[in-house]
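Shown below is the structure under consideration.
One chain of protein is taken out of this complex; the other chains stay put.
Every chain is named by a letter (A and B) in the order it is written, and numbering of its residues begins at 1.
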Amino acid sequence: MSWKIWSLKKSVWVFHVNTGACNNCDIEVVDLLTPKFDVERFGIKLVGSPRHADALLVTGGVTAQAAPRLREIYRQTPKPCIVFCIGACACDKGIFTTGYHMVGPVDKIIKEIDPNAIIAYVPGCPPKPEAMISGVVKALSAL
Amino acid sequence: MNQQQLNSKLEEIKDKLIDIEQKAENRIFLLCEAENACAVNKFLFEDVPLRFVIATGIDSDDCFEVLYHYAYDPTGCVVTVKTFIRDRQNPSIESIAPFLPAAEWIEREMHDLLGIDFKNHPDMRRLILSDDWPEGVYPMRKDAPKPKERPDGQPSRRPTVQSQSPAQRTVRLSKPIVAVGPFHPLQEEMEFFQLTVDGEIVTDIDMRISYNHRGIEKISESLQFDQVPLLVSRICGICSASHPLAYVNAVEEIAGVTPPDRAQYVRTIIAELERIHSHMLWVGLAGHFIGYDTVFMWAWRYREPVLDLLEEITGNRNNYGNVKVGGCREDIPDELIPRILKDLDLIEKKTEMLTKAVLDDPIIHARLKGVGTLTKEDAIKYAVAGPTARGSGVAIDVRADEPYAAYADLDWKVISQPEGDVFAKAVVRLLETLESVKIIRQALKKLPKGPIDMEVKEIPPGEGCGRAEAPRGETFHYVRSDGGNRPTRHKARAPSYVNVPSFRASCIGQHIADVTITLAAVDPCYSCTERLAVVDGHSNIVHDYEALLKLSREKTARLKKEIGAPELKMEDL
Partner (left out) sequence: MTITLQNLFWIIIFPGFLFTVAVGLVASWVVRKVSALVQWRVGPPLLQPLYDVVKLLGKETLVPQDAQQVVFKAAPLVALAGTLLLSTMLWRTAISQSAFVGDIIVAIYLMILPSLALIFGSSASASPHAAVGTAREMKLVMSYELPLVLAFIVVIIKTAALVEPDRQLDLAAIAQHAPALSISGMLAFLVALLCIQAKLGFVPFDIAEAETELGSGVLMEYSGALLAIWKLTQAMLLVALPMFLVMVFLGGFATSGWPLAWSIGKYVLILVLVILIKNTNPRVRIDQAMKFFWVYCGIALGIAVVLAIIGNYTGITWL
């Protein structure tokens, strides 16, 4: 396994992106990053700029207005990076599948720019913080 | 005025109407043609006066209908003006926004989604559809093409607030449009809120709200009546008990059924638990904005027992799915009641300590009093609801005005404060949390035995208006049925829809260090406040959300130094 991927597993800096979510997932993500769950143990840290990020925590099934923003953020994130689809909407538009304003889900938008993107799915509505940690850890160990 | 007097007052405008339908004691429909709608609306808003709630646009087969919903709070009556626009080729109607600012957004939305032209509207830019949505495609029309079939059109009527990614960025100043750059847009592309400042004072604000638009009302028409609560509880994560509640109130009104008493009490308890954890969330965020991170950590920590309780009862911390047409899905098991009471004791104690600390702290007084004031007149003009209204002296509360669920049987009071500043709204929310604890205790004690649901075989044709008091204010749902098993039209209005535009009144003239806390006082959904940016009309320097946050916290630190009082410590709470 290349040393890049090895070190990526040990130190994951995350950036949160909301592409039209109902805020349940966002609140659980913020909950995840509070000291209660202490994700610094796993080398996870929240950063304020996609330039510093290794993983994007994306919530929301992508609305038409948010899609260009998501694409731009993905491009600005240095590779290698992992895209985590948090919640049912990000995984496959959830209950909003037939909405006329939805152009997602997240993996479709990301693959338009980068067919080889590394994408992980954490379903739930919303997924509990424990589920998110478990998803992140599983994704990292599968790399 | 009581209901009788209201009815006779409405007779005064009879000459402009086709008919007055009284579907129930507190549900009145005034039917009129499109030409008279403006006069009727003016009469209702200015002469009666009534409070504007929302407008619904409907594509009926032979015409367009625009329903303007008003509320008369002393009696809990909903008066709806049902307007018929007969010309289907070029539907147009006189705008009411010039005298009713609260209607600005909804008219823009109806134009986006149905293609109705509102004459003399002050600002007909695109509101709710994305910038690249093709012109001439109106999704809420019955004959709208399905997403795959949509033609690729050239977008137009772009808001002046925009950026062409990735190299250039256009911002709106008080005078001409000037490009600021070059830099890499990242999350600053297409701000949600964009404020224009002169030096350090805000002079204008513009908002772009297409990001969260998921087309829920259209999806609702494709779901069965019983599936819709699951959809609408996901409109917003923190109001997810009140939207389904308002919806089933509307449907139960159409069907003419009343759920069993136990169901009403369970609904009340879940709704009040949600109010507690939503207000806690707000307290935490407000504390974070002004630099009291201890308050932030404290508030989010004491939310957790409430979320755990909700998970025990309904199976999910955030999306309850507990309400259905005719009752509830899950019951509160008797074994759980002692634990709920114990958790409530803890929350009550901590909230009382925090309330007292807030009311006594001179720094918080200096930081929040007189800041972000929304006057009573503006509160009425923008038709705000919830703590935003109650903190400005407008004491409206759906639980008291038109009691639903079990609120009529319980003893509690409506909290309101006259000052209208951020401090008043904070006090309202804190005291309401304590009231909620009282309500839940009473409801648990009086919880009647019996079934928690009843079978509702079918929904007859008709229309219903359902309301619920969400933590942020009045949630209003209008449902129309034609006797089938799906709604033919479902209008969902969240309280933030009327509260957020009032930001224009409360924020202009404020210092930029107060911007984040003023917006927070309106309590929009969490992700909305992240997309905030400020443009300085003279020097083109842009502050983003983080810079504004820092300014806000620094102002508190400065005040702290000037006043010299000790800070709220975690151990004290």
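Definition applied: contacts are C-beta pairs under 8 Å (C-beta built on N, C-alpha and C of every residue); 3 or more make two chains touch, one makes a residue touch a chain.
Remember, it's a predicted structure, so these values are computed and weren't measured experimentally.
Considering the complete assembly, chain A touches the hidden chain via residues 2-4, 7-8, 10-11, 35, 38, 40-41, 43, 45-49, 51-52, 54, 76, 78-81.
Criterion: only the chains that are shown with their structure count from here on.
Put simply, chain B touches chain A in their complex at residues 129-133, 139, 144, 147, 165-166, 184-187, 189-190, 210-216, 218-219, 222, 230-231, 234-238, 240, 281, 297, 300-301, 316-319, 525-527, 530, 546.
Those residues of chain A that touch chain B in the complex are listed here as 18-28, 30-31, 34-36, 48-51, 60-61, 63-69, 72-73, 76, 94-96, 98-102, 125-126, 128.
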